[in-house]
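Just dropping this structure here.
Removed: one protein chain of the complex. Kept in place: all other protein chains.
This part shows chain A:
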Amino acid sequence: MRKRLKRSSKNIFPLKIDELEHLLMREFTNSPDLGFSKYEHQNKKIAVFFITYQVQPDKVENLLLTPLLESKKDWSNTSILNEIPLNSGKEYQLLEEILSGLIIGKVMIYLEDETAVVSYDFLNKEKRSLEGAETESVVIGPKVAFTESLVTNLNVMRWNIRTPDLAIEEITIGKRAPREVRLLYLKSLANETDVNTMRQRLEDLEVDQVEDINVLMQYIEDSSMSLFPQFHTTELPDRTSYAILKGKIAVLMENSPSALIAPSSFFSFFESTEDLYMRWNSGPPLRLIRFISMFISVVLTPMYVAAVTFHYEIIPTQLLISIGQSRAGVPFPPIFEALFLELMIELLREAGARLPTKVGQTIGIVGGVVVGTAAVQAGITSNILIIFITISALASFTAPSYQMGTTIRLLRFPMIVLAGILGLIGIMFGMCMLIIHLLKMTSLGRPYLSPIYPIHFEDFNKALFRLPQNFQHKRSVSLSLKDSIRFSKKKAQEKKDIDE
């Protein structure tokens, strides 16, 4: 490593074409990918070299080689840069620069005995086209999702937020295999401390490489021991731009099809862009369902275990009879019965997620029949519990954020164990621990449970429910933005329609 650094910082030019070829071949360990062609033009030796699959060969041919070789001029570096009609011309002198340039698809031209190489960009990047969102599918509203190409993503974002106010800062992270990261925010809106914190966290990161934005999230989040995600990652550009326009910060990363949104509160994980697109009075009940289902998902199975193991008196008499009858033949204590079934559901889910779609359907049917019917008939589980487990599994899938959904599903297991050991006391104990933990957490230094704690009644309108648009004249207080007013409330309430 040291030797290499020493050598690369030295200017190697001028040298003979053959020497250069030799040098490059050694660096690329004789790779056949390196195209190195030598020409003789007006008695001057010219070398053109590039990595074959990183460039667009027909463009190189038409735009570079043809004018270069057909001209009767006596070329020099300056004349090439001046006369070839391409805008990306640059001169490189250091070997290290040449090598990294070649890797990303630059075409290098070397005239023998010159002191630098001239390079042109003919980048050929394979990318897929824009597609609909898969993990965060929506019914109404824009459906397009981010792709792995940063350029495409930035393009989409620029079209979404068409203002020069949108700052896009470039930061490179990863020491051994660097990746480009972009920080997006609104200059006139975003809290400066938040932006600085995020920029600093990204810049201070010293790692070999970062694989994906979800990995990046784990590097820069506030509490790495917590089970809860502290930044929202989304694959929806419209959701990202909505967050930016609310004054949050977004991070995009090369080769990663999702954006990171910070700061994120606990409640923002249950927001869907659809809440916004639906009418103000029909969207919020759906959000309420998501909150309730989160609670159900964490508490329902533990409650069953606690009630059947310790507190039979809290079950209504009629329900007690049917639970009792279905429990009668089950040889395991309720805690094992519940853990077994929960595990079964997780198995099904995991198998379904790993397998190809066509096989996945089979798994669903097999799992449904085996777990649903056969297990009850064999007397391994009670059918009432199956209903509860199914409800809580369904409930956990309602969270719009996959990360949050997974967290909620995992939380059930310690709760079931606590309920099985201590009953309702155990559930309360677990809930207290959970709430203490959530209260202590932060996202980019901002309270995770905001606006419930610290309490901001003004923000309830945004985090928990939503009033009609003309009541949305204020921006979120808990983000402490540069500009807290969206529009004049008075003006919004003026009637402008024609009186008849």
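The criterion applied here is as follows: contacts are C-beta pairs under 8 Å (C-beta built on N, C-alpha and C of every residue); 3 or more make two chains touch, one makes a residue touch a chain; residues count from 1.
Basically, contacts and distances are computed from a predicted model.
For the chain that is left out, the UniProt protein name among "Spore germination protein", "Electron transfer flavoprotein subunit beta", "ABC transporter" or "Nickel import system ATP-binding protein NikD" is "Spore germination protein".
Only one residue from A:Ile321, A:Val359, A:Ile435 or A:Ile485 touches the chain missing from this view: A:Ile321. Checked against the full complex, the one of A:Thr309, A:Thr381, A:Ser450 or A:Ser478 touching the unshown chain is A:Thr309. The hidden chain makes contact, of the residues A:Pro229, A:Pro334, A:Pro400 or A:Pro451, with A:Pro334. Hidden from this view is one chain, which touches chain A at 308-313, 315, 317, 320-321, 323-325, 327-330, 333-334, 379, 421-423, 425, 429, 433.
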